[in-house]
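Of the protein chains in this complex, all but one are displayed in their positions.
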Amino acid sequence: MKFRAVMIDAGPMREFTNIVTTISKLSKECVLRIASDQLYFIVSDENSGPAPPILWCEIPHSIFFSEYQMVGLDEQHKDIYLGFNSGNLARSLITLKSAKTLKMKLTKKQGPCLTLDIEVPSACSQQTRQVTHDIPIVVIPRKMWSDFQEPRTPQPDVSIELPTLKQLRTTIDRMKTMAAEVVIRASAEGRLTLQIKTDMAKVSTRFKDLRVETYGGPIDHSDSESETQINEDMSKVCHCRVDAKKLSMFLSADSISHNRTVCSIIHKKLVILCLQTEENVKLQCFITGIVY
Amino acid sequence: MDEETSQYYFTASMDSGKTLCSLLKAIQFQESAVFCALPEGLKFTVEEGKCVQASAYVPADNFTEYHVRDDVDVMFKISVAVLAECLNIFGSGEESSLKMYYRCEGSPLLLVLQPQSVYNVMTDCEIFTQTADSVLELRDEDCPEVAKLVLKAPAFLGLLSDLERSCDIIEINLSPEHPHVSIVTYGMQDRSCIEVPKSSDMVQSFSCEEPVTLKYQLHHVRLIMKALAISTKVVLRCSSNGLLLLQLKLEKEDQRQMFSEFYIVPLLDD
């Protein structure tokens, strides 16, 4: 197995750092899948056993790297799967702030490592200096690769384009100090509501005039008592209760410069947040609904 | 306010709830506060044991609309932490308009907030209320004021920040003789003393007939620091029974004022 990639532009370096930092906030452990056309960052839920990923990020290498070479496990299995501590990678990338070049490669030092060779200009002189980080990794055996495939989800009930993540994050951060769970409610009429309910208060932040991507058809509410707004067509409304902290962690992705984020909800079951950038980076986060 | 709400016990509107939010955070050292809507303005009171009582007072002219029914007492207990978080729901970088509604006794307090820079979002909050316990009256009419000191708030904050936090007791000595004001703290093995003559720049006025020495728990006096940070002026008044009253004035950009007040009970000599 071989891997070698070089990054020389400040823009990609910044984006790459922001992506890895966001991932490190969501989870300590992360899997990097190196394929011939893309890099994938995959995070699974730490607390449960083998489970489908909760974060799936695709990075097409051509925009980020000026050089990219990889040789997979073998002829039939052309990818490389590596497990590592996301915090380690995030902290090493802090050096990228002022770097000239980044070279990433697979090496074997005291164990298998992802080595980052970073060339940094010195503020004190004309010299550049070399900073090397060896990040210990674990090579994931082929038989476990099936655990790290892209989650396949059913057609969502409503997909709606979110307002700016920064705005959402401010509000969710205030809400999470008051309640552990948030209910996200979306309607095919372009309305999104974030709501918390505790012994002490009920707080609802309501967005309107949002762009609706898809509407999967009338939603069945016969089995529950849903709160209705006046003049609202409940067949177009779906909602899902999620952990406020998890939602807040994903929203720290506001640091990644992005075009748009789409929120897809499968009524009561799943919330999928999908962020897309100009460079075709796709970051998807899957938050399972909490059901009592 | 419209027809529907005219019978409400209390309704008010404000262009921006930001200063009110800061003021509430400054007295947020307990879970709940007593909310009192008086004809002159809003008052929030927080108590720690029987030793400290803090209030935030927002005169009615800070509101664009302010209405209290004069045939009822609008007074209830509410979570000050939740109230402050709701006022801040769109973040401190955003100016949000605020509307408050309290329908009748036992109703929740309803807040409606809308950020000025974003048109398509609003937040409504229902904060549940409880019956208020009576507010302690610490002032004793029979005890006259023996000393009064008016200081610039930022300078006083600097002084308090400099005191060693691990000390339990703060001793305040006021005297007509130099050095007029001295603040002493006792540590494990050390003693620190700050002397402020009345001629100092930070003293705006000073009156004291007889020397007086008062002791308070440093932790109690430090409770005023958040309020000091947003205020311009602080008035210290000592009564003959040792009760310390600190009155802080906050001035907004539009020249309107808000106030906070702290009563601190002295430590008795053993």
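So that you can tell them apart, the chains are marked A and B in the order they are listed, and the count of residues begins at 1 in each.
Here is the rule we use: a residue touches a chain if its C-beta (ideal position, glycine included) is under 8 Å from a C-beta of that chain, and two chains touch if they have at least 3 such contacts.
Note that contacts and distances are computed from a predicted model.
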* Asked: Missing chain's UniProt protein name, "54S ribosomal protein L4, mitochondrial", "Zinc finger SWIM-type containing 7", "Cell cycle checkpoint control protein RAD9A" or "Trafficking protein particle complex subunit"?
  -> "Cell cycle checkpoint control protein RAD9A"
* Name every displayed chain that the left-out chain is in contact with. => A, B
* Among B:169, B:202 or B:267, choose the residue that contacts the chain missing from this document, as touch is defined above. => B:202
* Structure fact -> Filtering B:192, B:207 or B:232 for touch with the omitted chain leaves B:192
* **Touching residue (missing chain; options A:76, A:125 or A:222)** => A:125
* On subunit A, residues whose C-beta touches the chain left out of the figure -> 85, 88, 91-92, 94-95, 109-111, 113, 122-125, 127, 129-136
* **Footprint left on subunit B by the chain that the document does not show** => 155, 158-159, 161-162, 164, 179, 187, 189-197, 199-202
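Here is the rule we go by: only the chains that are shown with their structure count from here on.
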* **Averaged-CA centre spacing for the pair subunit B and subunit A, given as whole angstrom** => 43
* Of subunit B, residues touching subunit A in the complex -> 79, 82, 85-86, 88-91, 93-94, 108, 118, 120-128
* subunit A to subunit B touching residues, read off their complex -> 163, 167, 170-171, 174-175, 177-178, 199-210
